[in-house]
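Shown here is a partial selection of chains from the complex, left in place.
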Amino acid sequence: MQRTLLTIITEASLERRLIADIKTHGAHGYTITEAQGEGSRGVRQPGFEKAGNIRIEIVCEASVATQIALWLKEHYYRDYAMILFSHEVEVLRPDKF
Amino acid sequence: MSLDPVILFFLLGLAAGLMKSDLRLPAAVYELLSVLLLLAIGMKGGMAMSGVPVLQLTSQLVAVAVMGLVTGLAAFALLLLARRLPRSDAASIAAHYGSVSVGTYAVAVAYLEYLGVSYESYIAAFVVVLEVPAILMGIVLARGLKPAGGWPSLANEVFMGKSVVLLLGGMLIGIIAGPAGLEGIAPLFFDAFKGILALFLLEMGLIAALQLGPARRHGVFLLAFALVMPLIGALIGAAFALAMGLSPGGALLLCTLGASASYIAAPAAMRMAVPEANPGLSLTASLAVTFPFNVLVGIPLYYRIIQAFWPDAGA
């Protein structure tokens, strides 16, 4: 069965807020890994006071992914380093997500 | 001007960073070092407070909070008058410079101990009090009474941030346990303090070098501000020190606090409350310019000035 995997890469300092946001929009879980990177807002490296990035993955229904993406676009894109992308994945227990 | 050897570690980090060495301390090590520094400074302040009359202490703490606001306002006025930055950036930078850098403070303490000059050790308690007001002021200057995310979550960000919790927590531990009670943990927190500071400065040098790339992009105005503002902050600190009747050693510490700019509490809070402010500007100014300036040039310079104005300071 298909679900959507939405990946968000953004500033580590947003972690708590984004977790609250994605739950509000109906995600049942998330996974976070620490990351560094570079984009239009320059190099972001850990090593100093949350200067690094986090990479959030959310497996959810397509509609939830769309809602989260729109919310983030509206609330964070202008002021924060952030990208997101999504694609379909096969899951074993679709009811879980 | 003689330099305390810990400064050499900062220079080593700076040189290694500028020469593109791949030397880095892991984020976890930076975290450990800064936790140790914050706790140790808090505890030192707490232990020293028991000896000070409550009334004197309270009035000085209030004075010092005012000093933070004055310094922040001076920075804000300077930036607004220059008309180079949007209001939100000016306010955010003002919050950084009205607040303080614990690392810079630790270097000033090491400098005094290196010179053998005494100081009011309860000044460590000022560090906590100086940290917060300018941040709150910066938020109001940028956004009126409407910070992004709302005040409750912001209050948590400001008052429950790492540096406030550890400084304040350390201070309470110092007050409660006193010097005798803390003897057992002295080897790690006090005897090893200077070595930990040295390692911390090595990493700060590496970080400052990394920030210098973006610094150039931000142009000569920001650079000039980041060199002039510490002088202004130091003068404000000197004025308050005179008014408060501090010793020359204590005055140097207050000057240094005035001159220093926050790179822990202020960036975290401004990022949440004033997200439209560019964090690159304030962090570059405070980390890549003001921190090195204070550590390498400012502290000995401020002490020269104090020696000229304080009656009882040797020359």
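By written order: A and B. Residues from 1 in each chain.
FYI, a contact is a pair of C-beta atoms (placed from the backbone, for glycine too) under 8 Å apart; a residue touches a chain by one contact, two chains touch by 3 or more.
Every value quoted in this text rests on a predicted model; they were computed, and no experiment measured them.
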item: Per-label copy numbers for the whole complex, where each distinct chain appears once; value: A x3, B x3
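Keep this in mind: only the chains that are shown with their structure count from here on.
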item: Separation of mean Cα positions, subunit B and subunit A [Å, integer]; value: 34
item: Subunit B contact footprint on subunit A (complex, rising order); value: 11, 13, 17, 41-42, 45-50, 52, 78-80
item: Complex contacts: residues of subunit B adjacent to subunit A; value: 24-27, 30, 149, 203, 207, 210, 214, 263-264, 267-268, 271-272, 275-276, 280
